[in-house]
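With one protein chain withheld, the remaining protein chains of the complex are depicted in position.
Let's look at subunit A:
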Amino acid sequence: MAGKRKLSERPGGGSGDVQWCFSQVKGAMDDDVAEADIISTVEFNHTGELLATGDKGGRVVIFQQEPESKNQPQCRGEYNVYSTFQSHEPEFDYLKSLEIEEKINKIRWLPQKNAAQFLLSTNDKTIKLWKISERDKRPEGYNLKEEDGRYRDPNTVTTLRVPVLRPMDLMVEASPRRVFANAHTYHINSISVNSDHETYLSADDLRINLWHLEITDRSFNIVDIKPANMEELTEVITAAEFHPDQCNTFVYSSSKGTIRLCDMRASALCDQHAKLFEEPEDPNNRSFFSEIISSISDVKFSHSGRYMMTRDYLSVKIWDLNMETRPVETYQVHEYLRSKLCSLYENDCIFDKFECCWNGNDSVVMTGSYNNFFRMFDRDYRQDVTFEASRENSKPRSVLKPRKISTGGKRKKDEISVDSLDFNKKILHTAWHPLDNIIAVATTNNLYIFQDKIN
């Protein structure tokens, strides 16, 4: 069964240990990208068998990993489309004269409890719980109906027969089971399912709400940082996540580069943080844009729950939950951009929100960059590597070659100069299979799947 493979001992991206190979690419091949096809979120489910993507057009596409073939037991199954559905539609808020984008900001899977799969998907204002279920049998032999559904003439019914279930071609149905709406004034940036599997949080720029999965007509506000006077607004919430094991604990990050850990046992409204994680700013790096680049775009707990990782514009930081004063590890993603901040401000790239992710055993972290580059940092062996997701490197099972960016004056062969980087090709969303060395990397409108080479 797919997903049962044990994580190899050194799953990291360090050179010489793991070789990453191209596996598949999903999405249109043309260079002319339709805006609706831009991928906006990527998420594996808890077993890694399913991989969901959301796009700007409000659609969710779920891929399922094929079971390992008996002929080639060492070869992992491919991911093929399992279900596609329109999760959100554009809406109009007539009161504020605002259009509400249908873009899917986040998808989070619920742990599986029965045959069906459940996921939460959210746009800027509304969260929806979707049930994805399989149907592979259908009843046949109705007494009063023909096979096509038309009712039979009662005069022709002469015998009594009971319908039986017969196999049919697999059909995957997605149906919205809950709609959690009208709870957010500002734009939702995060959702996170609690380890109690009953509640989840949703966060917008100024507030975090706690929901019960069964109850849609009310939610509890647990964080509110809106100042009484909006003139005094100095920071906004940028991401939030529940602790993987402790159902009372969650964190939220801010545009000022701080992370607050809150304990819901302390009080109903968690405006007072239990811990505040903040690293003092390096005065040498102060510039017009210091505030923008210190804004945290993503925060993720490690699977162990001991650490959390934050992503700001130029770096990834690992924090030990027991130490608030500074991160235990800092990795520079693309430090060569520090001198380009002015240009990146002008072309809006400085506002890009990169995400980050952990591998299954928390030994490697990954995040995206520009020019369709993505970076892996091996925490144990202190190695980092840069790869590129491109059609040119997409021969089946071809090994990915590490990329190098030349920052000095002299450019070596095979190195790419900073000036030739394509800032329109950005990798904002990446995901790592929870149990295996399989990664999903989203370029603008394509989803690349890479896996480690099996010898």
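Keep in mind that, in the parts below, a residue touches a chain if its C-beta (ideal position, glycine included) is under 8 Å from a C-beta of that chain, and two chains touch if they have at least 3 such contacts; residues count from 1.
The rule is short, and it goes like this: contacts and distances are computed from a predicted model.
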(message) Given that one chain of this complex has been left out, which of "CDCA4 protein", "Immediate early response 2b", "Electron transfer flavoprotein subunit beta" or "Large ribosomal subunit protein eL14 domain-containing protein" is its protein name according to UniProt?
(response) "Immediate early response 2b"
(message) Touch as defined at the start, partner being the missing chain; which of A:D32, A:E231 or A:E392 qualifies?
(response) A:E231
(request) Check each of A:K145, A:R166, A:R218 or A:R286 against the chain that is not shown and name the one that touches it. (result) A:R286
(message) Please identify which residue in A:F85, A:Y142, A:Y186 or A:F220 touches the non-displayed chain.
(response) A:Y186
(request) Mind listing the subunit A residues that contact the chain we can't see here? (result) 95-101, 103, 124, 185-187, 189, 205-206, 230-231, 233-236, 238, 255, 283-289, 291-292, 295, 339-343, 345-346, 348, 351
